[in-house]
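Rest of the complex left out; these chains stay put.
Naming follows writing order (A and B), and every chain is counted from residue 1.
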């Protein structure tokens, strides 16, 4: 590249460094970005760069495939009802052990190994994620929880001490038991409670497409109202709906911007954050905000 | 009890409250106190009381029986050489998962359920427990580690924020891998590095007995020199030796007093701490110190 091109990139990107300084960014980490070793490394490196220029990232993760794998090895059966894993006490012990013991530690180790300072926590620590048993008419899901209250003191202390919290989506009930909860929901709720500046949802899709078969139909910025209308009109449909609703929940709780980002593209976090024209879909309360605000 | 007796207990115990205020107490938690539900509850309640009167307890734990159990379920073989579990990569994944995911979370949950504020951590968090592969002429132990360095910043921050850290004995190597380490050693080394005032080793013995068959031969206070002499003379022998040496290591690194306590007796921590005549064996650098100093 010639000098003028490099300067041009810099003059575009540097003002974002200033804008994002000390901003809290909650990243829901999952999908391919979590199972491919190459993508995993790129994502964690992006987060390390974000931290190094003064942003305050928080990582939230689930780990469905790893849980299924271990349940299989231990020959514990678990069925899905309404898309939810019915979780017996025996299964829950495995869920907790895998999420908080294997998946979480793996992220923490990899991040610290490239020079970061991560701390792994789960909802039992300081009992920060209080849940109650999820109720449903159709079935007893067992140890599946709904969020009752989130105490972000611990998370806030960790980021103020310059750590990157890595949070596994296990909560604690009033009965002193662990409960399994949806990681997207946990991430969005934490973002809301801690008044994050951004919520970034790493997925296995490009973002919001007006035509699901045409990648060029990606919408790069939606207002809350526009997103709700697209759902109502059926243009946003299928598996895209819960992703968009998860973003809308974060927005409603005060997060300034929520992003759906393609976790299958290397360095998608950097591209979305530091350039005027990002690569995913940003949803904000009002439309007049600049793209990467 | 009549008034005067209650007052008498209080007048004996209250000065210790003052003396122990803001003192750091590292407790190695293990043995029966960890496997019996009744003892577990009593120990955690004692620690809650210690915290409530201003002491700064830190819990360190291992979890051998739980590891063996899970290895069995997963049909992974592991043999012992020189009393050390030879740990393959496959086994290490289980060790980490069980210690950091099951045992640690179980302590944290129980402590928080009775009103405490515990945070579970392991050596990978902030990479605070740096280890290297243990070397031996007799065998390759696999992922068994020796302590290389301990960074107590994270632990110090947690206790200054009024949390009780619960630490599982897994360390991290320069290769970014997890290693299994002896929990007594980890506890003693943490106590030394953080300049703890006390190191309390919960065991399944009464303390140091001059005659191993006579519980009345318990020695309630030993100087460093006396302990070393008793080992040299063979009076301290067998499984008692590593326990005493673990205490001596803590003393040598600056801990003010190390205690071997019978974890099989309910509330043994309180009895050792708050009464002039404790119930276990205290080892200090010099003898002239008062018992519960």
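To be clear about the criterion, a contact is a pair of C-beta atoms (placed from the backbone, for glycine too) under 8 Å apart; a residue touches a chain by one contact, two chains touch by 3 or more.
The model shown is predicted, which means the values in this text are computed figures rather than measured ones.
**Student:** With 2 copies present in place, identify the total for the complete complex.
**Tutor:** If we count every copy in the full complex rather than just the 2 shown, we get 6.
Heads up, the rule we're going with is that only the chains that are shown with their structure count from here on.
**Student:** Which stretch or stretches of chain A touch chain B in the complex?
**Tutor:** Per the touch definition, chain A meets chain B at residues 73-74, 93, 96-102, 105, 108-110, 112-113, 117-122, 124-127, 154, 157, 161, 163, 172, 176-178.
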